[in-house]
Structures are given as structure tokens and as C-alpha cells.
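Partial complex: the chains shown occupy the same locations as in the complete assembly.
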Amino acid sequence: MNIGRVVDSIWCTRKEDGLRGLKFLKVKLLNREKECEDGEIVVATDLIGAGIGELVLLTKGSAARRSKGLENSPVDCIIIGIIDAKTDGEEDMDE
Amino acid sequence: MNIGRVVDSIWCTRKEDGLRGLKFLKVKLLNREKECEDGEIVVATDLIGAGIGELVLLTKGSAARRSKGLENSPVDCIIIGIIDAKTDGEEDMDE
């Protein structure tokens, strides 16, 4: 999975039938220790109500269609969680 | 999914039988905030009538074969939507 920050939503009036009713968000991947201004942008389907600016957990590939209602949709990336903010700044909450 | 801009079409006279009748477009990926002159080029099958210059939504991998008629085609990337132009320039239409 990957960590990303939601930066925008996108809209497609003309689209595949299998996408009707789905919400698409532009997400900037955070795949380095430090957040990068020019991080890679992907588009993810959101079923759990993520908002602009939130830190999210993404899953890609066939895993994206293990989510209820997406089994037959042509989606390859979805948001599966909203990552909790750390309560102690940047300190690790090691188990 | 990825955002890309259609830059050209390609033609293959000699090809796999499973590709007959399909249209292939060269698409430049827009995977950074700013559009890059030298973005990565991929080839996508188009079933929804995308044209040169349009901004499109792409899906990759096995998701590409969830589209009607492509279940048994050896395609790994398709165009699933034409992205709507923003009506207010570059301002976000946050929900």
C-alpha cells in the first residue's frame, strides 16, 4: 500500500458505464520520509469519505476490486483508510 | 488510475487476433502537479471516443479487462473517462 495526501477531486462526464456513481480523488503519493512538493499524482476511487488535505492509505491493482461494490469496476486504485494523525508530533508509537 | 493527455494514435497491421477492431492511442502521463514536456508515454485502448489533445483517465493492469468486450483481450491499459475541464481556471471545486 502507499500513503498519499488528497489534493483535489476530478470529474468525468463521459466515462465507462462501470464508473457511474464513483468519486475520484487526485492523491499525491508520499513515498519518501519527507513530503515532497512535486510528488507523483495518482487518481483513486474513494468509498470511505476522504476529504481534500487528508492523509490516506491507498491500495493498487486487483486489490482495489476486493472492496464491496467494486468487484466489476475498471478501477486500479482505491482509498482504504484515513491515516490517524500522530498525537505526539512526529514521535513513533512503537508497539 | 492516472491522468494523461492523448498525443497521437498508433496503427498495427500485424497484430494479435484479440486486438482486431481496437483503437490504440499514445497518451502522455501527467503524474506531476505541472504538465511535463517529457512525460512518460503509454499506449491505451480507447472505447469511449477520446480525441487527440484531450485529458483522460487511465486504468492499468487487470482492471483494463473489466470493460465490456475486453475481457479476453491482451490489453493492460484503457481510457475510462474524459476529464472535465475546470470551469474556474485552476481553482479547485472542492466538495
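Letters are used for the chains, namely A and B, taken in the order the chains are written, and counting of residues starts over at 1 for each.
Assume a residue touches a chain if its C-beta (ideal position, glycine included) is under 8 Å from a C-beta of that chain, and two chains touch if they have at least 3 such contacts.
All of these numbers come straight from a predicted model, not from anything done at the bench.
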| item | value |
| --- | --- |
| Assembly copy number, counted for this structure file with 2 shown | 5 |
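The criterion applied here is as follows: only the chains that are shown with their structure count from here on.
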| item | value |
| --- | --- |
| For chain A paired with chain B, centre-to-centre distance based on mean C-alpha positions, whole Å | 20 |
| Chain A to chain B touching residues, read off their complex | 7-19, 24, 26, 28, 37-38, 40-45, 51-52, 61-62, 64-65, 72-77 |
| Touching residues (chain side chain B, partner chain A) in the complex | 1-3, 30-34, 47-49, 57, 59-64, 66-68, 78, 80-84, 92-95 |
